[in-house]
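The complex appears here without one of its protein chains, the remainder shown in place.
Showing chain A:
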Amino acid sequence: MLKQSLFYLGRTVLQRHNNLFRITETRNIKRWVAPTLKELYRRKERQGPEPERPRSTYLEWNYNAELYAFGKRLGEDFKVDLLRQALTQKEYSLVNSPDDDNATQIPHNYELIREGEDIINNYLKQELSKSYPEDIVNSVLEYLTTEKMLSHIGTHIGLKDIILTTEFPVDPSTISNTFKSVVSALKHSQDLPRAEQFVRDFVLSQISDKDVLEIWEPQEPYNYLTKLVQEKGLGPVEPRLCSQSASNTILRCFQVGLYSDKKLLGIGWGENVNIAKESAALDALQKLWNTNKVLRY
């Protein structure tokens, strides 16, 4: 921009001179152009990199269009006022409201956050309990509702640019909270099942290609299994050495099977009998709960 305006400035000055003194114009780039541009470049370098600016400060920004596209992109019909409220942080509302009067205060998402959190937790608990016992449900629930996970989801559905907040860059905790409030705004815009479907599609799907044992790992699987078997009323767990290979070498390998009432619960292997027993217990737990089964919804 500056470069071009400098060009024009040079040309007009020259044209005026033309009219006054009748100097013939030469067809080349003026000799002052290169040094000027070099100097400008040097000054720019000295200033350092340009600070990152929020997307909303760009010239091409239309907040209403962004709100409209947000709902359409996710395939949901939001009420615009509710969505705007869900995206407004409390601090933003306090700073930007004309006065402290409640009537004129910009509505913010403080209450919506708590409600959204309840919707997410209840729904996930209810869905996970269909397939898993309580211990696993709790740890998977914890995994799915961490600030890191929810902010990851929130960022990837496009919340980062449209959150109304005073901070920049937007904190993960803010994005996570806003995701919760968006869920509750969806409930109020449509109904609870729709909000739950939203949670299912965006939150629950995050464990789709994960092994539950990656998220939930018992410290002592064998002890855990014996307790579980006792609770289930099966016969006592009996570990048996099924096979061994190269037992006097560094490449030794043992295979242990766990039996209960003469039925194989699980089989595992390892470099010594204890490790093999523990890995067999993990295998048995997987088989008991069918956790190998891919989640289908």
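The rule we apply is simple: a contact is a pair of C-beta atoms (placed from the backbone, for glycine too) under 8 Å apart; a residue touches a chain by one contact, two chains touch by 3 or more; residues count from 1.
One rule holds in what follows: contacts and distances are computed from a predicted model.
The chain absent from the displayed complex carries the UniProt protein name "Large ribosomal subunit protein mL43", chosen from "Geranylgeranyl transferase type-2 subunit beta", "Metaxin 2", "Unconventional prefoldin RPB5 interactor" or "Large ribosomal subunit protein mL43". Touching the chain that is not shown, out of A:Y132, A:F179 or A:F202: A:F202 (per the contact rule at the top).
Across the entire complex, the residue among A:A69, A:L94 or A:L192 in touch with the chain not shown is A:A69. Touching the missing chain, out of A:R114, A:H156, A:R194 or A:K227, is residue A:H156.
Residues 4, 59-62, 65-66, 68-69, 72-75, 152-153, 155-158, 160-161, 200-202, 204-206, 208-209, 242-243, 245-246, 253, 255, 269 of chain A touch the missing chain (whole complex, contact as defined above).
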